[in-house]
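For this depiction, one protein chain was excluded, whereas all remaining protein chains were kept in their positions.
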Amino acid sequence: MTNTLSIIIAAALVNNVLLIQFLGVSSLFYGTRRLGSAVEFALFNFLVLFFCSLANSILYRYLLVPLHLEFLRLLTFVAVSALFATWLLRQLERRLPLSARQQGLLIFLSGGNSAVLGTTLLSISASQSIVDSTAYSFGAALGYSLLIVGFAALRSRIQSADIPKPFQGSAIALVTAGLVAISLLGFAGLT
Amino acid sequence: MSVYRQLATRLLGHDSLFVRRTFGGIHPPAFKQHSLRSRIMDTPIPAQLHIPLNTTQRESLSMLVAIGERVRKYQKLAEVSLGDDHGTSLPVHAPTSGVMRALALAPVADHESSEQLCLTLEADGRDEAIALRPEANAAIERLSGAEIQVRIRDAGILGMGGAGFPTAVKIESGNGFGVELLIINCAECEPYISADEALIRERAEHVVAGAELLRRACSARRLVIAIEDSKNDAIAALRQALESETVLETRCELIVIPAKYPAGSERQLIECLTGVEVPSAEYPTGSGILVQNCGTAHASYEAVVLGRPCISRITTLCGEALLTPKNFEVLLGSSIDFLFGLCGLKQADLSRSVLGGSLMGRELASTESVVCKTTNCLIAAGRGELPAAPAEQACIRCGFCADVCPARLLPQQLLAHCKTGDSIELIEHGLLDCIECGACDYICPSHIPLVSAFKDSKLSIDERQRDRQRSKYWQNRFQFRQYRIKKDKEQSLASRAEARKSSLEPIEQAASEAAADGAGGFSKEQASREIAAAVARVKARRGASSSDKDESK
Partner (left out) sequence: MLPLISFWPVQLALVAVFCYAITLFIRKIVLVALQQLRTQRSLVTRINNVLPQTQCGQCGHPGCLPYARAISSGEASNKCPPGGKETLFELARLLNEPIRELDPAHGTFKAFSVAVIREEECIGCTKCIQACPVDAILGGPKRMHTVIESECTGCDLCVEPCPVDCIDMVAPTAVPEHAILDSRSVSVQKSGART
């Protein structure tokens, strides 16, 4: 129990997928322009990250390893992630049409995101038991989504601020991301 | 925390009255000592009075006297209708005797409007009054709440604290909701204004008696007088008035609140005493609380007990440009020139004349403006006394403005959204809750004019609302036009069909008639018979003519 909790916290904060390991940073800049859409985006990413990572690690442990097919892991992971993300996107389109306006990029950002692949690879290498893998996936997904929402809130504050012309748009977003990444380093003390 | 506090207050009733520390607020220097050095004085009668009628439309007036007529003091001059659904109207009385000269627009020292219709009264100096009908104590005890309300209305009393809402209407709306607590607001928190304090320290018994009358008028269960702790003389006078035998039996409590600006704002006062936060879209009567100014209470006493209508008010005249600042009992319609003259105006030193205090006051365009029922303070600012602000600088994100906002808003964020003009964000950040007290303006180290920006944004939000309504109206017209065109087209098709039908009718009719005569319409045998008959006729004619020709040869 202790171990599980510490894995979750470590995955979410200490080794944050987004700003400490810098995987999937493109969605940080595209998906955080408005707070409302960022929340939906974060939720979508959480589901994709968690379930993909979970499914992939189960597949790896119980299918690929016994059959000595570890070399096929990249192919499997990418295929599973893409399929899952697409399926989830279709569900989203049907139920929440407003969000579907961004469908073009969501599929790319979620399914083809290096974060998904990265989390999976890290979770299978990080631990040996399936519980730990699940915990790691959950923590990583949680950290990723929370950071997307937080960054969107930051950007909505910046939008109404008086920014010098050269810094408007991407420049200030990058600066902010850098500052947030530094602040996340403060968690390094947690085991 | 406040939600639970509110719940507790509702459950326990307003017995849980105690003074709470409210959020925010500033402590500017008061500058009231100069005008409080002397007692309230009566003014001499000015030569001319322009009595404000609180309206700019002649249609809402019903005059009871004519131009050129001689009137006496306390005589009712006109009824001004408020334009609401109930047809309520407020009477206006003559402050002194004289001759009515004119009815015209004149500048008025009011917080809301700069010009109102005014009745010009040329005073004759004799101050003849009509007989008043004071009530005996025993009669007052028997007066019911409704009767008190009628007398208050007939005296033309409105909120003397600055809002100017007719008191009778406020009480009546309170009756609709059921008022449990009446708070008499003696917390004059704004710098420079000392009218209420002067009133209380000299006429505390009358204020208390008036408060009790108001309590009976609105049938409140509990009566509280709230005053700031810096007004020691006034507190002592009130305590004495409450302990001694007063004109009327009162069950009144005195609560002393910490002096802070803006403690005297209605919603802040309610929050301080009861913990109830009244939503900005509602009135306090919805929470069962009614707040009245002490000047209103005093006027109610005079109206009911002395039978005297509202013709004067206490106004503070202060500022460094005046030799002797003091509180005056000013007749309504006196011009500011006259009043400044009474206090010894040093014209050379006068930099601006301000209505109200130094934080929420309004600069007056001219000193020809006249006093109305809500003029609480006039400042003749000397050189350097109320200086122009330094130039606006960039926001340094210090956050002082959020520290002092009594409504717990974030002026920093509100300013950012004011600059972009995003109405929805402004409303979400609570711009409509802003009471425009000016505390954030006062404290800002960059001298940013926050309150002006908020006022402008409120106006643009209103404009946006109107635009939306207008767009809806246009949409309706457009849809009606589409409908009309469609209907026209259908009608023209229908009428064309009708016309075609009617032009085909004679042909059809002939065909049907023919069918009725012959054996079922056109038939070959009939045709050949007719042809044969025609041929025979022609032959016969030819035969006849040829026989004729033969005979002629």
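For reference, chains read A and B in written order, and residue numbers begin at 1 within each chain.
Keep in mind that, in the parts below, a contact is a pair of C-beta atoms (placed from the backbone, for glycine too) under 8 Å apart; a residue touches a chain by one contact, two chains touch by 3 or more.
In this text, all values refer to a predicted model and were calculated from it rather than measured experimentally.
Across the entire complex, the residue among B:67, B:389 or B:527 in touch with the chain not shown is B:389. When the whole complex is considered, the residue among B:240, B:280, B:475 or B:491 that touches the unshown chain is B:475. Mapped onto subunit A, contacts with the missing chain fall at residues 1-2, 5-6, 8, 33-34, 36-37, 39-40, 43, 95-99, 101-102, 159, 189-191.
On the side of subunit B, touch with the chain left out of the figure occurs at residues 28-29, 31, 56, 112-115, 191-192, 354, 356, 358-363, 365, 381, 386-390, 420-425, 438, 441-442, 447, 449, 451-452, 455, 459, 462, 464, 466-467, 471-472, 474-475, 477-478, 480-481, 484.
Heads up, the rule we're going with is that only the chains that are shown with their structure count from here on.
Centroid to centroid, with C-alpha atoms defining each point, subunit A and subunit B lie 54 Å apart. The part of subunit A that touches subunit B in the complex is made up of residues 157, 159-162. Within the complex formed with subunit A, the residues of subunit B that make contact are 394-395, 413, 416-417, 419-420, 422, 425.
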